[in-house]
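Below is the structure I would like to discuss, written out as structure tokens.
A single protein chain has been omitted from the complex, and every remaining protein chain is retained in its original position.
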Amino acid sequence: MSQKHPLPDKLDPRVPIAVIGATGAVGQRMVSLLAGHPWFRIAEVAASERSQGKKYSDATRWILPGDIPEDARDLTVVSVEEELSSPIVLSAVDASVADEIEPLHASRGKFVVSNTKSFRMKADVPLLVPEVNSDHLALVERQSWRKEKGGAIITNPNCVVVGLAMGLAPLHRAFGLEAVTVVTLQALSGAGYPGVPSLDAQGNVIPFIDGEEEKIEREPGKILGLLTEDGVIPADFKISVAVNRVPVRDGHTESVFVKLKRKASLAEIKEALEGFTGEPQALGLPFAPAQPIVVRGENNRPQPVRDVETGHGMVVTIGRLRPDPVYDVRFTLLVHNTVRGAAGAALLNAELLLARGLVPVAPVSAA
Amino acid sequence: MSQKHPLPDKLDPRVPIAVIGATGAVGQRMVSLLAGHPWFRIAEVAASERSQGKKYSDATRWILPGDIPEDARDLTVVSVEEELSSPIVLSAVDASVADEIEPLHASRGKFVVSNTKSFRMKADVPLLVPEVNSDHLALVERQSWRKEKGGAIITNPNCVVVGLAMGLAPLHRAFGLEAVTVVTLQALSGAGYPGVPSLDAQGNVIPFIDGEEEKIEREPGKILGLLTEDGVIPADFKISVAVNRVPVRDGHTESVFVKLKRKASLAEIKEALEGFTGEPQALGLPFAPAQPIVVRGENNRPQPVRDVETGHGMVVTIGRLRPDPVYDVRFTLLVHNTVRGAAGAALLNAELLLARGLVPVAPVSAA
Amino acid sequence: MSQKHPLPDKLDPRVPIAVIGATGAVGQRMVSLLAGHPWFRIAEVAASERSQGKKYSDATRWILPGDIPEDARDLTVVSVEEELSSPIVLSAVDASVADEIEPLHASRGKFVVSNTKSFRMKADVPLLVPEVNSDHLALVERQSWRKEKGGAIITNPNCVVVGLAMGLAPLHRAFGLEAVTVVTLQALSGAGYPGVPSLDAQGNVIPFIDGEEEKIEREPGKILGLLTEDGVIPADFKISVAVNRVPVRDGHTESVFVKLKRKASLAEIKEALEGFTGEPQALGLPFAPAQPIVVRGENNRPQPVRDVETGHGMVVTIGRLRPDPVYDVRFTLLVHNTVRGAAGAALLNAELLLARGLVPVAPVSAA
Partner (left out) sequence: MSQKHPLPDKLDPRVPIAVIGATGAVGQRMVSLLAGHPWFRIAEVAASERSQGKKYSDATRWILPGDIPEDARDLTVVSVEEELSSPIVLSAVDASVADEIEPLHASRGKFVVSNTKSFRMKADVPLLVPEVNSDHLALVERQSWRKEKGGAIITNPNCVVVGLAMGLAPLHRAFGLEAVTVVTLQALSGAGYPGVPSLDAQGNVIPFIDGEEEKIEREPGKILGLLTEDGVIPADFKISVAVNRVPVRDGHTESVFVKLKRKASLAEIKEALEGFTGEPQALGLPFAPAQPIVVRGENNRPQPVRDVETGHGMVVTIGRLRPDPVYDVRFTLLVHNTVRGAAGAALLNAELLLARGLVPVAPVSAA
């Protein structure tokens, strides 16, 4: 579908979508990824009071390469509380805002597809990595908003956790997880904008990110957990984390150590990782990479500057797979924190909703 | 002792010292640290064939801030094989050179104080971190060079290991070590010059350093080991490592996880770390910091740009001391890789030799 | 033309092309830009002795993001002296090699399209920026190689000069140039690989690049010069340059000050810049951007991380257009040094050759 000669809105058969928190770092990435999307068209943008009533291009200090996409440039920014018309609301608002705003939109019958932490651990809210636990999507039927007006909240995990859960899922399925230790080297874009001051970032390591270790220790258990009548029973393994901020633009690197319940050879582990696919691949979702995990054999990969854009940022790259003297296996994992780890994760969740027929519109085929 | 009006060599009572591999990154740091040293004066510099016969200032592409110290500038570079007159030879040559050259100087009766890996694991060679295992120095008496001509080889560990061994030693003594996992974020200066190409370093993480993990898994056992009649019995704990290169100039950051043999509270652990001292402190060696380990309470420290120069680069800074769900305790450790981790380590070893009276000269008091 | 199901070589109607110096930084960029090119297919790669006989993917330490393109991966690297079969030879060899090798291929009847400095200033060799001086291409008919076997050498300028010449050409045409001063802030990729050591680049500025100022002061005169029977008469304006290397990956920034022969308003200057096009646009060459120069109105642009990829790296971005108290006008210019400034420049030259019908094959239309 050409961006140069877009269909007039009335004729565009794509599903309208709203982005709330659209002027922030993750919101911008959502807007960017929606440009030219075969199923969705960006129809509404909402942001904080300061931006309301302005054109999106005037309200936004665009931090991504290139310019604001044509299809968003002239949209008028509305309040995050405003009643939206799109059936799907991508949310990139701060947690403090999400606490009240996301339920508001859900209660109005919208599908709120959120990147924010507020409801990730709520018992009836799916915390989705579609390749890993798309069955958890069934949780939405237990949400009161869904029962009343058809709306729901679904969430994607923390940016580190998206990559980690994808790397751990095939091992968990095939061999069982006993214990995991993760040390992260996280990119600057993970802190948003203005985010980390350059005097802190430049040539430095900061061994702390507020609240991050807690999320990384909490979320994987739910994602890899078992869906039951009584909710998700968290996967039973120990996890220990240390986070670091490093002067990298995009791409969280994770040094991962894993103790398995059942011993496995490196060849078996590699096979499990490379063979890993899920419902997004089966459904052919537009943002689903054919092979979600790429395992590299070179001893000095993955590297953010070389590998972060693999699969348009939706692939998790793993390297340095090797035995470990304390655990069983260790490896290095790279995830694009604002694509697969945030905006792309939300978008894949939205695609899953559409493909499953949950949203009250028909998906259209790509041009 | 003023550098502006140095004593003529004949009157300078300081012990002459030679640096071999003097034009490389670690050699330069040795030359830099020797400037104005109260006990030693740099008397000889040796380097590869290309540099021989040149003035040190002409042979060296100086990579440290400021200029080449006055006292080294005009020295003539000699061959690394040349018979040297100084009783102590600081060695920063490559391992391939050290294999043959260090024994050569030892066999001529010199104390070779080496930063190179070649002889670190040799049974009768001390692998010293003077605060930790200065008793291992006694090993030199078992060296054939020592018995024949009085010479010997003593070594300091890998740059990561110096910091790690210092952080682990007080825990090992007080509580016993069961298992250790370390993930490193290592500085560019650790790769020497020209070292890492900027296109690899800039905004990137490289999850590999050739041979590094092997050293880090091998050396701490010997350092923390027990000196017996039959040699050093390595300390008995498991260790697992993943290394990363990050775009930091100086200072290796280490995320460390420790399982102890005997449970200990965080307060006990902190007390053990902060109270840690050794023979260098007892002897008042010039390069020995009063408190070798500084524990910081802020949650975002240590940071290379803020903490690496603590104690003139000879202090190991530890922060984020906290309990661990898989191990017992975890923390972040920072060591100045070319000072405490290399050139300063060698110099402290040389000071120990002098203070112990092993070198056949009398130490002089500082001016 | 899909890369996934490429035509067998025999059926592929695209013109085969050879890249010599294919394993270096610019050579890699050439290989990368040729992937999926509508008119050309990479058929041969040549490099230094060390690489000969190896598969391109084994011989090359690939430094660009992503992987080596499929169509080059399995090519066998041949000697730069080997007789090639492709009618066009893209050259990215070092000047020391180019001195002998480029004439060799020209003498065998090949069109050597060179990025190297060796023959840029030779009287009968076109120094081309196709938007600026495509008429200079006629110079090839004066080359002895052309007369004898049909071969020729054509060149593109230094990476800074490509951008500068594009920015100056419309001003020269419309108002005349009196004097120009340029200060450059050049990217690391301009030094190739391994290029600038990270300890020199990290958080630093290096106010020198060997031979660079000479090229920047020499080449624009020829490019903007007048083609006559007696050769190119250099454009008559003074130029003064200071170069700096800065820790940026891709994109040379240039602070430019211009004194014009005829006074012009900022509006006239902006119009001249924005309206600038040339033969590549007229011919619709595949690598020709529709608008070669983009003028931005924001006061803090162009910036390498935001603007360098504009027009797939083939657009020159100009900003901060403003009057100058000493000269007449000043502005900041950004050029992608390895695309528009090197590999893309050569490729555009090759496209021009093909479109002009100089190469003895018929151009094919894009799939």
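Per-chain residue numbering starts at 1, and chain names A, B and C are given in the order in which the chains are listed.
The criterion applied here is as follows: a residue touches a chain if its C-beta (ideal position, glycine included) is under 8 Å from a C-beta of that chain, and two chains touch if they have at least 3 such contacts.
All figures in this text were calculated on a predicted structure; none of them were measured in a lab.
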_Among C:91, C:181 or C:337, which one touches the chain that has been omitted from the display?_
C:181
*For the full complex, which residue in C:96, C:144 or C:300 touches the chain that was left out?*
C:300
*asked:* Given that one chain is not shown, which residue among C:11, C:290 or C:326 touches it?
replied: C:326
_Touch as defined at the start, partner being the missing chain; which of A:189, A:303, A:317 or A:349 qualifies?_
A:189
*Residue numbers in chain B that touch the chain omitted from display*: 64-66, 202-203, 249, 305-310
*Please give every residue of chain C in contact with the chain that is not shown.*
179-181, 183, 185, 200, 202-208, 217, 238-240, 242, 244, 246-249, 253, 255, 257, 299-306, 319-320, 324-327, 330, 332
*On chain A, residues whose C-beta touches the chain left out of the figure*: 63, 188-189, 193-203, 247, 249
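Basically, only the chains that are shown with their structure count from here on.
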*Mind listing the chains that sit against chain A and also against chain B?*
C
*asked:* Among the chains here, which has the CA centroid at the largest distance from chain B's centroid?
replied: C
*In whole angstrom, what separates the CA-based centres of chain A and chain B?*
44
_Averaging over Cα atoms per chain, report the distance between chain A and chain C in Å._
39
_Going by the contact rule already set, what residues in chain C reach two or more other chains?_
202-203, 249
